[in-house]
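For this depiction, one protein chain was excluded, whereas all remaining protein chains were kept in their positions.
Right, subunit A next:
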Amino acid sequence: MLDLLELLSFGPHGWGDEIAQGALLTIELALVTLPVGIVIGLAVAVAKDSRSRVLRAVGDLYTTVFRGLPELLTLFIVYYGGQMLLTRLADYVVEGAHIEVNQFVAGVVALGLVLGAFSSEVLLAAIRAVPKGQKEAASALGLSGWRTFRLVTFPQLWRVALPGLSNNWMVLLKDTSLVSVIAISDLMRQTSIAVGVTKQPFFFYLVACLIYLVFSGLSSIVFTVLENRASRGFRRVGGH
């Protein structure tokens, strides 16, 4: 047992620092993807809520496709497809040019597309949960469009959307492990490298699982705080 723990030490003989770097990259990837996905989700939600039939159809198609495809497949399509498409485009400009798509960017785009599809559902429900009268009252008070959104609509929308978004975040955190398949040195890949050298798969994958567990545990604490803050002006059924 003790020599197993020694494998986790930092420095040239242990894998602690490599795995910690991977864990940091995993967090980084998730944090960079989050705003991308939310912005896509917001745009899709607005499209699905719009009066134009075409926009609604486009929004529905988007969610159907990216909620239905396996995340791994989306990742491959973005990574290999993006590479081929960009190479072909570059070929028009410079003959024989070859473009390498950065894996991290491909990971962010693919996970962002998926997160966008899932969060659009959450955000759409939240947008619809804010009664129209709120907006009308705000404009009767002379608030501008942006201030109405910032001071009236958003705080109410935020309260409704938070539990759903917290779910989306947890799923995203776990989905980041898939990028290890296209050779990003995230937590999962660093673990696999350690396994390849030390031949201790059970121990190292268990450690990786525990690190993911810690991440989701910490996230749920953050979201509980956020949810309490967002609903401080709202009394729940059965609350005090």
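Going forward, a residue touches a chain if its C-beta (ideal position, glycine included) is under 8 Å from a C-beta of that chain, and two chains touch if they have at least 3 such contacts; residues count from 1.
The criterion applied here is as follows: contacts and distances are computed from a predicted model.
When the unshown chain is looked up in UniProt, the name that turns up among "Quinol oxidase subunit 1", "Amino acid ABC transporter permease", "Signal recognition particle-docking protein FtsY" or "D-proline reductase (Dithiol) PrdD" is "Amino acid ABC transporter permease". Only one of A:Leu5, A:Ala57, A:Met84 or A:Ala183 touches the chain withheld from this view, namely A:Met84. Contact between subunit A and the unshown chain involves residues 64-65, 68-73, 76-77, 80-81, 84, 170, 174-178, 180-181, 188, 191-192, 195, 199-202, 205-206, 208-209, 212-213, 216-217.
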